[in-house]
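A single protein chain has been removed from this complex, and every other one stays in its place.
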Amino acid sequence: MDILTQQLINGLVLGSIYALVALGYTMVYGILELINFAHGEVTMIGAMVALTVIGLLLGMAPELPGLMVVFSGLLVAIPACMALAFAIEKVAYRPLRRAPRLAPLITAIGVSIILQNVAMLVWGRQYVAFPAILPQGQYEVFGAHITDLQLVIVALSLTTMAGLWLLVERTRLGRAMRATAQSKEVAALMGVNVDRVISATFVIGAAIAAIAGVMVSAYYGLAHYHMGFLLGLKAFAAAVLGGIGNIAGAMLGGLLLGIIEALGAGYIGDLTGGFLGSHYQDVFAFFVLILVLVFRPSGLLGERVANRA
Amino acid sequence: MRTALDALRARPRLAFALLAALLVALPFLVGAGLGNSWVRVLDFVLLYILLALGLNIVVGYAGLLDLGFIAFYAIGAYVYALLASPHFGLHLPFWAILPISMALAGLFGVLLGTPTLRLRGDYLAIVTLGFHEIIRIFLNNLNAPYNLTNGPQGINLIDPITIGGHALSRPLELFGVTVPSTYLYYYVFLAFTLLVMAVAIRLQDSRLGRAWAALREDEVAAAAMGINTRNVKLLAFAMGATFAGLAGGLFASFQGFVSPESFSLWESFLVLCMIVLGGMGHIPGVILGAALLTVIPEALRYLGDLQRATLGHVVLDPADLRMLLFGIALVIMMIYRPAGLIPSRQRKRELTARDGVAEQEQASLYDAKA
Partner (left out) sequence: MKSTLFASSALMLALLVAGCGDKKSADVDVIRIGSVAPLTGPQAHLGKDNENGARLAVEEINAGGLVLNGRKVRLELIGEDDHAEPKTATIVAQKLVDQGVKAVIGHLNSGTTIPASKIYHDAGIPQISPSATAIAYTAQGYKTAYRVMTNDEQQGKVLGEYATGPLGARRIAVIDDRTAYGQGLADEFEKAARAAGAEIVAREFTNDRATDFAAILTNIKGKSPDLVFFGGMDPQGGPMAKQMKRLGVNARLLGGDGLQNANFIKLAGADAEGVIASSPGLPIDSMPGGAAFREDFEAKYGVIQVYAPYAYDAVYVLVSAMIRANSAEPAKVLAELPNTDHNGVTGPIRFDHKGDTLGGAVTLYQVKDGAWQVLETVKR
């Protein structure tokens, strides 16, 4: 029983991270129908920038409280990622808005490669360690272990999602975003500045990505120029699972994927008598994705996208 | 220059003879001028042309975005490796194995195609990507409980192709001339590439090719015209996969070693980039794209050698820059020349047309939204 509880906690934390990154994918896809492959790399850049700031601060004033140092890193990483995403959209994606579907997808792959290699040149080939400066409180719930950091990750990702939902549903910008997602042409006719809305979407997604990046590197204690790609891929799968273009769907998809991975890796070996083991962890994530797409292509919570993908 | 080209165009037989002579002499020219390693690069160019031609059927002809194409390449390679290596102690001849490689890869193509028939565009892309990961992970892990693929260790000592009692891994003495192994493989790969190219050209103008074009432009209209879209889609997947299976078998015999590392997701992106860069749906463009993307990374290595020769040490490591330049090239190409370096005539018309109708057509080419 305590093992199952622990696996659910594991999945929940992992899923919260997927969900945060998935939000960025789902927002961009909802509006542009573009798989922004570079989104995972933006997450990585966020982690790297924050780590650089943290390193500098610790070098100058090692007596500062850890929480404050990490927070300062985050405060620099967020605008850095926002600026980066703004530039990517303007330079790489905007000229291709009317091009055939494949062109921006290829560009996105290109941007992803560029960001990875620039990061390698700037931050080196090494895995960068995240200094252990955060408080390490630990609790036991039903025999399972849970840490402060894990609680913060889950809480932060829920808050971010709620904030984003309010933004989309309750503000002027949000309404403009929804209108643009429905139809760029009609939205433009109604006086929406479509270019600004699309830029805003990228920039907001990047801010969330920066938060996710810092959380990932703090949680696992490392950052690397390669870390964004697989994270991005899984987060995209989570977004599709939940129903792309749908904020609650990204959250649900992320959490589900995290739990599926944790339970899959944890129990599949025992269930199949050792025939399949935890090496098939990624297979199950993708397998579930394929099943959902085949039987419910709009995702779990998606409604309106059934035919447009 | 132009007049020479015109003269050749007027005499197709001469042009054909010149081209044939050039293709036959190519490895000797390249080998003498640039060294044997470039002949090996040439061999890989041919393998990638085979792959790109296969993917071109799925993406270029039928408009189905497939990011997991390398999975079929892997299946072809593993079939060859299992049937001609000490792993199972089987040593079948290549002409018996290659058809099996192709058939099995084609079967997996149908297997992938069936559940994804309803999906289009980006969803199809992500499912094929997932399919690729699934195949790669299985290849990497099927060494227990029964050792089928030897897991991450890969399969070693794969038999070379043997023709007329001569194994292609050994140099051949012919009329006093020593022909190295890489040259021999070049000719075998060239033969298969020409064959596949002929099939691809014939397919394009066939009834099936026109059905694919109709499917690509508008699936609903195609169905209304009486095209069995299900069968036509499955045929596209199967044909593309068959070519990849062939390329995989040749790759296994050429390398003598296969392991899951050779079939990373990156390779799928690479082949996709080749056809996009050269010109989707257009065979000369696809060939150019495959050649460019195979040769450029190798050529970039010389940047480092040049620095060593002129400056004595390496200031900017080309290994660091290679991928970066590659990424930048992709983005620039897409922005300034989205139809590829050699666009098909239809595409060219669409791009140079002045009126908005053509522009709209262009926009809907890979988009089911319309």
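The first chain written gets the first letter, and so on, giving A and B; residue counts start at 1 in each chain.
Simple rule for what comes next: contacts are C-beta pairs under 8 Å (C-beta built on N, C-alpha and C of every residue); 3 or more make two chains touch, one makes a residue touch a chain.
None of these values were measured; they are calculated from a predicted model.
Colleague: One chain isn't shown here. Among B:A15, B:I100 or B:M323, which residue touches it?
Modeller: In the complete complex, the chain left out is touched by residue B:M323.
Colleague: Looking at the full complex, which residue from A:I198, A:A265 or A:L301 touches the chain that isn't shown here?
Modeller: In the complete complex, the chain left out is touched by residue A:A265.
Colleague: For a quick check of understanding: of B:P27, B:G68, B:G130 or B:G154, which residue touches the chain that isn't displayed?
Modeller: Selected residue, touching the omitted chain: B:G154.
Colleague: Which subunit A residues would touch the chain omitted from the figure, given the whole complex?
Modeller: With respect to the unshown chain, the touching residues of subunit A are 3, 6-7, 10-11, 13-14, 117, 120, 124-127, 129, 131-132, 138, 145, 147, 216, 220-222, 224, 226-227, 230, 261-267, 269, 274, 277-279, 281-282.
Colleague: Spell out the interface residues on subunit B facing the chain that's missing from view.
Modeller: Interface residues of subunit B facing the absent chain: 35-37, 40-41, 44, 140-141, 143, 151-154, 156-157, 169, 181-182, 251, 255-259, 261-262, 264, 298, 301, 306, 309-310, 317, 319-320, 322-323.
Criterion: only the chains that are shown with their structure count from here on.
Colleague: Would you kindly tell me how far, in whole Å, the mean C-alpha position of subunit B lies from that of subunit A?
Modeller: Inter-chain centre distance comes to 33 Å.
Colleague: For subunit B, which residues count as touching subunit A in their complex?
Modeller: 59, 65, 115-116, 118-123, 125-127, 129-131, 133-134, 137-138, 140-141, 145, 269, 272-273, 276, 280, 320-321, 323-324, 326-331, 334-335, 338, 359, 362-363, 365-369
Colleague: Which positions of subunit A touch subunit B when the two form their complex?
Modeller: Residues in contact with subunit B: 29, 33, 35, 91-92, 95-96, 98-107, 109-114, 116-118, 120-121, 233, 236-237, 240, 274-275, 277, 279-280, 282-283, 286-287, 289-290, 293-294, 297, 307-309.
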